[in-house]
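With one protein chain held back, the other chains of the complex are shown just where they sit.
Let's turn to chain A:
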Amino acid sequence: MLSCKHIVDLGTDYLDQELGFWKKTEMKMHLMICRHCRRYMKQLKQTIAMLSRWQLKQPTQEQLEQLKSKYQQTVSEG
């Protein structure tokens, strides 16, 4: 039987569909009866969604201006 700790450990494999049939089935059954692990899986998805939206680093004004003038110049020349 998979423990909660195992379930937590397999989170990414489960989401990426990388588990074999039996592991996946075991995990599904565990998630049906364990709300803590269900929450963990929900939170893992929320974590990933947050990371993908996180604007960690914005361009500086100087970088932006440099790129814009390069863009204008290049694209208008065709």
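What we mean here is this: a residue touches a chain if its C-beta (ideal position, glycine included) is under 8 Å from a C-beta of that chain, and two chains touch if they have at least 3 such contacts; residues count from 1.
Criterion: contacts and distances are computed from a predicted model.
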Handout entry: Omitted chain, identified by the protein name its UniProt record gives, among "Spore gernimation protein", "(2Fe-2S)-binding protein", "RNA polymerase subunit sigma-24" or "ABC transporter permease"
Key = "RNA polymerase subunit sigma-24"
Completion exercise
Residue positions on chain A contacting the omitted chain are 3-6, 8-9, 11-13, 16, 18, 36-37, 39-40, 42-44, 46-59, 63-64, 66-68, 70-72, 74-76, 78
